[in-house]
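Removed from the display is one protein chain of the complex; every other protein chain stays in position.
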Amino acid sequence: MNSRSRWATFMIVVLSLCLVLSGCEFKDIDKRFFITAIGIDKPEDSGKKYRVTLKIAIPKGQLQMGQEDYMSLSLDSDSISDAIQKLKARVDKEFDFGHTRVLVIGKSLAEEDYRDPLDWFTRQRFIQRISWCVIGKPTAEKLLDSKQKSERMPANALILAFGGQGVESQYIVSQYLFQLFRKSNDPGENPVVPIASPETSKNSMYYTIDSVGVLDDTHLALVLTPDETRYYNVLSGIVNKSDYNIKMPNNTFAIHADQVKVKRKISDGENPTITVTLNFDGLVEEGEHGLQVTPQILEQIKQAAEKKLTTEMTTLLNKLQAKQVDPIGFGSLYRATHWQDMEVEVKTWEQLYKRAQFKVNVTINLRATGTIQ
Amino acid sequence: MKENRFLFYTILINMVSNIIVFVPHILFNGLFDGALMSILISVVIGMTLLVLGTQSLAQFPGESLPEVMERYLPRWFRVIFLSYISSFWYVAGVIVLLAFSTIMTRYLSPETGQFTILFFLSLTVLLVVPLKSSRLLNGLEILFVINIPLIAIILLKSVLEKNTDWEDVYDVCTHLVHLPTLTMIAAASYIFTGYTNLVIFNKETAIKLKKRHYLILGGLGFATLMTSFFIPIGRLGEFSVNRYTFPWIPTSDSISMQYFVIERMMIPFLLVYLMVALVQAVMHWHIGYHLILSLFRQQRKWQNYAVLAAFTLGVGVLQKILDNEYILFEFATYWLIARLFSEIGLVALLIYLAKRRRRHEQQI
Partner (left out) sequence: MQRNNDFQSLKQFLEDGFSESADVEARELQAADKQASLLYVKPLCDSKLIAKYIVSPFWDYQTEAEYTGFLMSFPNCVHHQELDTTINLILSGYVGVFVADRLYLYEAKSIQVSPVAEATVESTVQGPQDAFNESLMTNLNLVRIRYKSDLLQVDYQNVGERSKTQLALLYDKQNVNQQALAELRRELDEIDLKVLLSAGHLQNTLLRRKRWSLFPLVVITERPDRAVKNLSEGKIIVLIDTTPFAVILPSSFGDFFSAMDDYTQLPLIGWFLRLLRYIGFLSTIILPGLYVATISYNPEFFRVQLAFSIVASRAAVPYASYLEVIFMLLMMEFLTEASVRLPRAIGPTATTVGGLILGQAATQAGLISNIMIIIVSVVGISNYVIPIIEMNFAVRVLKYLFVLLATVAGLIGIIIGAILLVFYLSSLTSFGTPYLKMVRGEESK
């Protein structure tokens, strides 16, 4: 019928229009280079602001461990976007940042000012919010220009190290990009970023990620030791399992603690106190000199452990207070429990944090002694 | 309940689509200054309007608003009012399309220009709009059943995901006692406006709503507002959330599905919401289309094409005017405020008509 065939012609015209209009975005997957990691450094020699390193994956046939190839390109420039555009001129395929999972800021840049790279990372639409943020030691470039033997994919070792997908370690702190941005804007909490460094020993390269840097409003303020990192992880409630060496007068034991419950309380007033209560369940992991762990010895271990943990955690908290950084988020807790206006709360907290006393109560319940007594 | 379910679908899809129409964004601008209070007030206002509106329309089973108005009101009033109201529905559809094409351009395919995406989306909507209302509702039912479980899964996952900062959420709650603002009330009450689609759909459904239905609707609306508002705060942080231009997109991007084929939650989220946006745009334009058509004395074929062509032109024109994201956002804000007042006017009209009918019946 007439209207039917008119309708059909209309559809055909429209469809052909569509065919003409399209094709802008059409780019086959094998004409793209996948960037798996970006690193931003402060260049030492040239006078430019940033050195941008891109880790480009070159896929090869069947994915096998350690056989992947990568390309690492660096360029100095005054703006990050400019550097990337210039880098594009050096390759044959289009950059695709859809799979960028690791964002590295060089340590020297972080010590100066980390806000600009963070701003760029967050502003870019193609970087996933669930990318991992890392500080690279000594530089981001060196961290990225490395390949670990068991990697199936460039930068996979770094990706798997975070988030508990691969290894679950008490010394590794994982920070997503969105978490970093969230905490950096929050006046009551300071972000922490893990520090990773490439190390080689006996022909194999590996990444050491056992410390964190605490960032204050503008720059890297404090680097925690691995032990302190572990305490930070426990205090923040991130990590459930931790292991400790307990030195006693005659022996050293190692205990494994899990099922940790952390309670934090802030009391203000004339003498503001911040109380942190921790409850562990633990078991003895390692003994010395073949000593049999009797219940009395167990009790002694418990006392020693509690004493050690209390002291060391209080030291850590005081250290953080001295630097005026609050990565554990007491400020957030304060604001969440008080009903005043935002500006008032922020100011009050600042004063309070300077003067607060920390009290840590640790209770360990040693349940067992392992397979043998 | 069998006849009620189409009403439920329109209301629920409207609730879910609030993300696209900048509602959370407007609320986040006043996060510490009365957003939460505005939400609570808007629940009251929105539900009141919903109850009054649906009860009034329930007096006219099987008739659409233009037909009812033709019976009881003089022609000049009907023409003016319907022209005014139909422009609201049309603009609603345009805002949804423009906002979503911006989102698509930004996050899904940046190299296809916004114009091309807008062209595709508008074309799809235009193809579907002239269908009969009952068929449209059937299609809506199917898309609803496909999309709502997906959205529920996304929301559930975003609530249960770790790394959500609940303290930020509590903190926002502690700022409850502030004065609300008109903008935020208007924005939050958008959630409850799905029932206004009944002005045309009433022809296909016969509403019989009981108290428990209203309670369920109120609960769902409240829950939607809570999730739209608090989930981005919890994930993105109360201080950062209003720095994002479209807060929900990074929120969905911050969720990772570790044990699934697709790791980034953002893309399925965008695709599901694309379906929701298209369905919303289709419904809005369908209603606007029928409202305008009812103004003509005789129904002819050319009028259909003319209205559709006018819609297309309007989209093109508006896209040129509102090409800046900020301007679009401001436009949407003003539109939401105007919409609130128009909705109050519409409900007042409906109450008046219902009273007229009752008086009419008593006379007979």
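Each chain gets a letter, A and B, in the order it is written, and its residues are counted from 1.
Methods note: contacts are C-beta pairs under 8 Å (C-beta built on N, C-alpha and C of every residue); 3 or more make two chains touch, one makes a residue touch a chain.
These numbers were taken from a predicted model, which means no experiment stands behind them.
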Omitted-chain contact residue, chosen from B:73, B:155 or B:267: B:267
Hidden partner chain, touching residue among B:69, B:85, B:99 or B:128: B:128
Residue, one of B:44, B:145, B:159 or B:173, that touches the chain absent here: B:145
Contact footprint on subunit B, counting only the chain that is left out: 2, 104, 108-109, 112, 117, 120-121, 124, 127-128, 131-132, 134-136, 138-139, 141-143, 145, 261-264, 267, 271, 274-275, 278-279, 282
Touching residues on subunit A - with respect to the absent chain: 1, 4, 8, 15, 18-19, 21-22, 25-30, 32, 34, 36, 57, 59-63, 96, 98-99, 101, 126, 152-153
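What we mean here is this: only the chains that are shown with their structure count from here on.
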Computed distance of Cα centres, subunit B from subunit A, in Å: 39
Residue numbers on subunit B that touch subunit A, as the complex places them: 32, 106-107, 109-113, 116, 119-120, 123, 163, 165, 167-168, 170-171, 174-175, 177, 235-240, 243, 250, 253-256, 258, 263-264, 266
Partner subunit B, residues of subunit A touching it in the complex: 14, 18, 21-22, 24-25, 125-126, 128-130, 163, 165, 176, 178-179, 181-183, 185-187, 329, 332-333, 335-339, 341-342
